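Here the complex is missing a single protein chain, while all its other protein chains stay put.
The chains carry the letters A, B and C, assigned in the order they are written, with residues numbered from 1 in each.
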C-alpha cells in the first residue's frame, strides 16, 4: 500500500510526454567506438523507454511527442504501435527537423558513453497547442521527463501538459533525466526544473540531479530536498545514490529503501528507465514503496544484462521470475 | 483599508525587475513620424516608469535590471540615481548588447504609436544568477513586468526573482505589459504569463491581456479570470476595460470601481504605468481599493497631459492637488 | 584627363548599392552623449551620402537598396526622391526588419564617435534577385560599399550587382567603408573584400582598410597594395593616409597627390563620403586625378564644417567657391 490515489474511470493508465529518438548501439562491444563498424537501431529516449516498459506490463499507455517526417520517424511510430502504445498524439514535424540519435559506446560494463545528435531534433519542436488535453484527462498518470524542458517550444508543451494534468487531477511523475548537452546553462536548467517539480506528485532523480536543481540554495541534503518538494505538490521523492541504492521519501517524513539484486551487466544504459517503469508500475498496483522499488530494481537488472534499452524492457512475469531466481540464488555475479 | 499585508521591517518599499530602455519622443507632434525631425531622449520601460513614479511618491525604491555598456546605458543609470532609486542591482552588459529604443509618434491625442528597437537589447540579458536575493528579501513589494518574460535569460531571471520573493514573503505585483513584438507565439506567451501569475498577489492588466493568457481556455469573463488566479496566490486582480474604466476584483468575491477624472490629453503613452504607480502607492498606504484606484487614475491624467512618461511622473502632492482641482471643477476637457 | 573610360549612351550617370540608414545627430555638441537630450534625424549610410552628393552635383543618380516598412524607411525614400535620386530599385522589407541607426556623439571636433544600431536591419536583407540588372546596364558608374558585404543576403546582392556591371561594362567604384561591428571576423571580412575588389576599377580606402584586406599577406606597402589590384581590374587605387593626405595610384605606375584645404571643423563624420563624391564627380568630368582629388577634398571640408553628413552635401558651385575662397586666403583655421 502507498498513499498515491490515482483518479478512477480513466481509459488510459499511463501517458508520457517528451523525447522520442533512435539509439544506434555498437554491435562490437568492449572497445572504443572508433573500432566498431556496425550499429543496430532501436527506439530510444527516456520517456519512450519507460512507456514501452509500462506497456509490456500490460498497462494501457499513450505517448505525446513529435517525430521527424522521415524513415527514422516512421520507424519510431511503427515500433510504438507494435508495442500497443497509443500514438494519436505523436505529431509529425514538417519543418525538416531530424530524429535525435544516440550512438552508444560500450568500452566495458562500467565504462559506457553516448555520442548524441541533438541539433534540430523533432522531439523538441512539440508546441503547447499540439498537446491533447483530452489524452491527459483520460490518463491516471502523466510522466514528464527533464530533457523535454531543454528548449522551446517543447518546454512550453510540457508546462501546458502539467497545467492540463493539474486541471484534471491526473497524477504527475517527473523523471529528472538531466542531460547537460541540450541546455544553455545550469542556472536556466534549475529554474525550469524547479517550476516543473513544484507541480509533480512523484519526483525521481539522482542526488546529482537534485543538486543541480538546488544550485541557488545553500543546503543540499536528502532531507532538505524532499522537504522542499513536499511543500509543493510532491508525495514521493526518490533520490538515487548510485551504488548505495535509492531512497524513497514520503510526505509523512518516512524514508524507504529496498534491497537490490545481482546482474550480469553488459552496459549501464537503460537502468534508470527500467527502474522508473518497474517502480511506477508497482505504485499503480497499490504495492508498498519497498515492493515497488524492488520491482524497479529487478526490471533494471534485466535491461542492463541486455544489448538494448527499449527492446529489452521485460514483461511483469519476467521481473517476478527474476526476483524469484535471485531469491533462489540462481543469479550471481 | 485593503487586505494586502506587507512584511514589516524592510528597508526598501518597492523593487521592480525588468525593462530599462530609452524613449525618443518626437518633439513635433500631431503629425506622422516621417515628418518629424527632432526627438527628445527619456528613460523608459514600464517597470522603470513605475519605479520612478514610486520614488517620486517618496517610497524607498530599487531596480533589478541590465543596461548596455554605452552612453544610453550610462544615461539610464544616472537618471535612476538622480531619482533616488537604488541601482546596486542594475548590472552592466559586456556582450555588446544595445539599449532598447521606443520612438514615439503622436499623430493626435488618440492616435499614438511606437516604433520599437528590441533586437539584441541588454535588458533581456539579465541572468538568474545576477538577481540579488537580498534586495528582494529587503523589499515589501516586488513588481514584475510581462516584457521581461519574453526571452531567455531575462525570463529565467524573473522566475528566480519570484522564487526569492515567495521564499521571503515579499508581496508580488505583476503588471502584464504584453508587447507582442518580443514574443514568438501567443501560446508561448500564455504559458509563461500563467506560470508567473500563479505566484503573484496583485495582477494588473487589460481585458485583452487576460484574454491572451487564457488562449487555452474556453470561457473569458472577468469573473472566471479573477477566480482562476484567486485559486493560486492572487488577492487583487485589476482588469482594465479601456474607456469603461478598471475593475478591481478581490478574493472575497467583491468588485471595486473608482471614478475617473478629466484630462487635457497630449498622448496616451504612460497612462498604464502612472496608474500602476498611483494604485500600488495607495495600496501600500493601506488605503481602500477605491481610493487607491482614484489616485492611480489621477496620476495617469497628469502623465498623459505631458510630453514624456518617466519624467512626467508626479509627486503625491501633485496628484492630491489634481484630484482637488477636478473636484472643484477647475479641470474640464 | 584621366584614363577611366565610361560607357556611352547611358541614361544614368551614377548608381550606388548598399546601406540606407538614419543618422541621429546630437544637437548639443562638445559633450558626451549621456549629457545630450535631443537629436536631429538625417538620412545616412556611406553610399547614400555619396549618392546624395552626386545628385547635388547634377548627375543622374539611382540607388539599389532595401528599407524598413516603417516611418524611418518612408522618410528615407522621400528624402532620396526629394534629392532627385531614382528609388525604383529601393525595395521595401516586409519581414519586420528595422532601419539602421547611427547616434553621433561629438565630444570635440577631433573626438567624435558613433553608437550604431545594426541588428536586424533592412539594408542587409537585399537579395540578389532584387537587384535590377537593367538599372546597372543603364549606368555609367556603379558604386559598392563594404558594409553591404557584411551579411547575407546583402553580400550576395552586391556580388550579383558586380556580375551585372562586368557583363554590361559599367565602371565599378568600391568605397571600402569597413565597419568592424557588422562582421564576424577579420578573416571573413578580408576574403569578401578581396573577392569584390578583384572586380573593381576604382578602389578607395584608408591604409588601415587595405591592411585589413591583406591580413593573409606579408608585405603591406602602398606599392604592393596597388600592384595587387592592378593585376585584377583596378585602374585607380586611392589610399588615404589620414592627415598626411590621400595618394591616387594608377596602373601606369604613377602616384598622384593633391593639396588640401583649411576647414572650420565641427565633426569628422562624412568626410570620406563627401571626398568620394567629389573625387568621382571629377573623374566622371574627365578631370585630372589631381583636380578630382582637390575637388573631393574641398567637398569634404564643407561637410565637416556642418552639423549633418547627407544634408550638408554641397552643390558643385559651392565647392568651386570654397576652393576659390581658400585660394584667396578667406578661409583659415
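Keep in mind that, in the parts below, a residue touches a chain if its C-beta (ideal position, glycine included) is under 8 Å from a C-beta of that chain, and two chains touch if they have at least 3 such contacts.
In this text, all values refer to a predicted model and were calculated from it rather than measured experimentally.
Asks: Which shown chains does the chain we cannot see touch?
Replies: If we consider the entire complex, the absent chain touches A, C.
Asks: From the listed residues C:38, C:78, C:113 or C:127, report the one that touches the chain absent from this view.
Replies: C:127
Asks: One chain is left out of this view; which of A:72, A:85, A:196 or A:323 touches it in the full complex?
Replies: Among A:72, A:85, A:196 or A:323, only A:72 touches the chain that is not shown.
Asks: Tell me where the left-out chain touches chain A, residue by residue.
Replies: 24, 27, 32-34, 36-41, 70-72, 74-75, 78, 96, 98, 101, 103, 105, 115, 117, 119-120, 181
Asks: May I ask you to list the residues on chain C that touch the chain which is not drawn?
Replies: Spelled out for chain C, the touching residues are 127-129, 133, 152-153, 156, 159-160, 163, 184-185, 187-188, 190-192, 194-195, 216.
Heads up, the rule we're going with is that only the chains that are shown with their structure count from here on.
Asks: Draw the chains as points, connect those that touch, then say whether the picture is a line, ring, star, complete or other.
Replies: Looks like a simple chain-to-chain line, open at both ends.
Asks: Taking each chain's centre as the mean position of its Cα atoms, how many Å separate chain A from chain B?
Replies: Roughly 42 Å, centre to centre.
Asks: Indicate the whole-number Å distance between the mean C-alpha point of chain A and the mean C-alpha point of chain C.
Replies: Centre-to-centre distance between chain A and chain C: 61 Å.
Asks: Using the touch rule from the top of the page, what residues of chain B touch 2 or more other chains?
Replies: Within chain B, no residue touches at least two other chains.
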